[in-house]
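So the structure is just underneath, and the comments pick up after that.
Heads up, one of the protein chains got dropped from this complex, but the rest are sitting where they should.
Chains here go by letter, A and B, matching the order in which they are written, and residues are numbered from 1 within each.
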Amino acid sequence: MSKLPKPDELLQGLDLHRTPEKHWMDIKPDFSPGKYCYAVDPQVMIDLGRPNLGKWQPTDEKWPLPEDWKERLLKAIRDRMERFRSFKLFMDICVRCGACADKCHFFLGTGDPKNMPVLRAELIRSVIKGEFSFFGRLFGRVAGARPLTEEVLKEWYMYFYQCTECRRCSVFCPYGIDTAEVTIIMRDILHELGIALDWAMKPLRNSHFIGNHLGLQPHTIKENIEFLMSDIAEITGLNIEVPINKKGAEVLFVTPSADFFADPGIYTFMGYVLLFHHIGLDYTISTYASEGGNFGFFNAIEFSKKLHSKIYEEAKRLKVKWIIGGECGHQWRFWHQYHGTMFGPFDYLEVPKSPITGTVFEHAKYHKAVHICEFTADLIAHNKLKLDPSRNDHIVVTFHDSCNTSRGMGIFEEPRFILRNVCNNFVEMPENTIREKTFCCGSGSGLNTDEYMEIRMRGGFPRANAVEYVHKNYGVNTLVAICAIDRATLTALMKYWVPDVVVAGVHELVGNALIMEGEKERTTDLRYRPLKGMEEEV
Amino acid sequence: MNLIFSLIVLAILILIPLMGVGVLGLNSLFAIFIPYLAFAIFFFGLIYRIIGWARSPQPYKITTTCGQQKSLSWIKHSRLESPASSWEVYLRMFFEVFLFRSLFRNLRADFDGKRLIYGSAKWLWLGAILFHLSFLVIMIRHLRFFVNDIPSIVQKISAVDSFFQLGLPPIYITNLLILAGLGFLLLRRLVDAKVNYLSYASDYFPLLLIISIALTGILMRLYVKPDLYAIKQLTYGLATFNPALPKGNLSMLFYIHLFLVSSLAAYFPFSKLVHMVGVFFSPTRNMPNDNRMSRHINPWEYPVKYVTYAEWQEKFRDVMEEAGIPIDEEWANVAQK
Partner (left out) sequence: MYNTNKVIIGIIVFIIFFAMPFWLNFGKVEALPKPELPKEEKKCIEDTDYMKAYHMKFLDEWRKTKVREGKVNYINNEGKIYKMSLQRTCMKCHDNKEKFCDRCHKNLVVQPDCWKCHLAPEEVKKWQ
């Protein structure tokens, strides 16, 4: 692995208004260390019954492509154009107005013109023109057309895995062209040759065979949860048991597996458990459907369906009435926008109704899954939670809207409402960097790998820069997000750019603030940090 | 390079009627046959494109939500940015198509020392809207050449458009605005490094073509006057499918104008200009954000093989038993059947 430059040096010489001398079609992708992800281990693809290219790396001068690679790709492209109106349309109607150009966090962090969303899409658009269109072939480059070559393929590998599918460009595009859609489909197409990222595929294999991305086996999940419960017992004095695979529970709770296992997700998980215990919810988690997130969504569309089929088999098996989903970004984009089509209708479930407040979640009447923040916001609005926001007085909070939940679902107010009720120090980041204009963490969509650190830190820079602003001006020290990938990637990002800021989930703060029945006086938060005024007691 | 290529193509397009009419005297070809052909291409070409898109289904409902979803009753949802019903979608589409709402959001990112700042950047929106709306008004105004009994709304639009009564015949305001808009869009492609870098000849060409059409039109109105009565005889004949070459002098400038318009019409369906109809198909804008309220069907959705609970339980039976996690024989048996 290459040595990552110091934060002061990383962006030196970055100029957003300077473009290369050479035409972009003549610039070869730069596969130097830190700037690309490793190719998938062939065994992973073999296990999953997918094509593979054997042992190879993108740095290889000649890629071990099969004889008929070109025909297969072109066939796949045609096939996707027939199946996805979005893709077909987006290939046709871009006018290259450039409104998207400086909206991409990767462009803002690298200055690489191929990270302008318009050019990212142009990487494939040019091939469609050059291979399928008579006039495209006739006029070539002046019409923006080129043939499909191995160099083009390398470029696709680089840039469709240098897009986090965050959809920020799609907000600004006058035709709503969504680069995420193009990236999703292009990755799906590359998969037909067996081209994929190692780091994105291994979690997929885990989730497919074991049940979750981290590969936690059922007993490990149970042990981890017990371990977290012993922490809760120590902090609050309460002994809480988490129902596992409980038949006949009212609610199936599905959250990203990182919440069972990885810091700082575990604190968020403790928050969920405290909340459910506080209101006496009849719920269960599952060790079979133990993953809310879906790495299939980042790799191949068919796999996204395979992975989440488990959730619905489990819902039927456990005979639950409805489903609550934990804090996760792409989980919720996928649940919200794809589940209904892929897995519906859900006749075996009931329209979600909060057993505590009686609220019927009309907006989920067909899909029967509710976001945990919608559920909690409803509880707070009905005054069903005993909260002591001063227990979060030791932190100053800002909220990071995760790309997927923002632009693929539209959940903005619920988490903010919760935050305003569970803590006293909540500050917003500058307005052009939040809500629908929020910036990605820079490592979403399966790019959260160590060998890619330089690009990740560059891509996350616009987000980090906004955090740095509120950190300096308002003393913000906690970045809250409702996304498991954010909790992992923003932690690395903050460590690099704004070291004094830690990352937390909304429900970690809820867990801190909840006044539980029968608890002892708390002196620390869920991370064993002293509460304000309790510094001496600890 | 791209600009020069476009200029050359444009020059050729201007030369063609100059030669064809001026030297070869093929007046009927240029006044009647080519316009008919071009508009047939425009018409059937666009319908062909529409059907082409319509043949591919939109498999998933992938609305780009730019505002609060409709969820809990006490949270105000953003009707325009996160529409939950059909009429909210129509409203959103109206604002997109006629007022370029998404473009209005445009920002410009820049470094202020080490800080990234984002300023409002509405110039692109202004240039685009000036051009497009002026074009629309100009097209409506041109109805006067194609209709005998001109609707009063067209007369009113013309009257308002020449409101300032500058010169004689008075200048149409939209004629100036369209040139301003087009000029800005062209200038932007030349001056802004990023946009310049990503522009092809096929981006300059339509701009130059439309500028030429506007200029020849304005020239004819203000300086090099043709015989309008003769022109109307021709255009009215075309519109009523009784084409005939009129006796009067149509003027060379008119032939050039007509040929450029014909070129634009024929070029339209097979270029980026199809965004005019394409925008209506945009799946991120034209669908409601009601995914959890109603079902969206994907016609090619197919069942997949996944690791079932029974298979999974078999694999982990030992560790589950050891950890005291319940084993479900019943479900495994049912599932096996």
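Throughout what follows, contacts are C-beta pairs under 8 Å (C-beta built on N, C-alpha and C of every residue); 3 or more make two chains touch, one makes a residue touch a chain.
This structure is a prediction, so every number in the text was calculated from the model and none was measured.
S.K.: Would you list the chains present here that the left-out chain is in contact with?
M.R.: Looking at the entire complex, the absent chain's contacts are B.
S.K.: Using the touch definition from the top, which of B:L107, B:A121, B:L143 or B:L219 touches the missing chain?
M.R.: B:L143
S.K.: Specify the residue from the set B:A54, B:L190 or B:I327 that touches the hidden chain.
M.R.: B:A54
S.K.: For chain B, which residues touch the unseen chain?
M.R.: Touching the missing chain: residues 42-43, 46-47, 50-51, 54-55, 57-58, 141, 143-151, 154-155, 158-159, 162, 165, 168-169, 225-230, 232-233, 236, 239-240, 242, 248-249, 251, 277, 280, 296-299.
We adopt the following convention: only the chains that are shown with their structure count from here on.
S.K.: Based only on mean CA positions, could you tell me how far chain A sits from chain B in angstrom?
M.R.: Computed from C-alpha means, the inter-chain centre distance equals 33 Å.
S.K.: Which residues of chain A touch chain B in the complex?
M.R.: 14, 16-20, 24, 81-89, 92-99, 101-103, 108, 113, 116, 118-119, 122, 135, 139, 141-144, 167, 170-178, 181, 208-209, 211, 217-219, 222-223, 244-245, 247, 287-288, 302, 305-307, 309-310, 313-314, 317, 336-338, 340-342, 344-345, 359, 361-367, 369, 374, 377-378, 381, 406-414, 417, 430, 432-433, 436-437, 461-462, 465-466, 469
S.K.: Given the complex with chain A, which residues does chain B contribute to the contact?
M.R.: Spelled out, the residues of chain B in touch with chain A are 1-2, 5, 49, 52-78, 81-82, 84, 96, 100, 102-103, 105-111, 114-116, 118, 124, 128, 192-203, 270, 272-275, 278-279, 281-285, 289-298, 300-301, 304-309, 312-313, 315-316, 319-320, 322-326, 328, 331.
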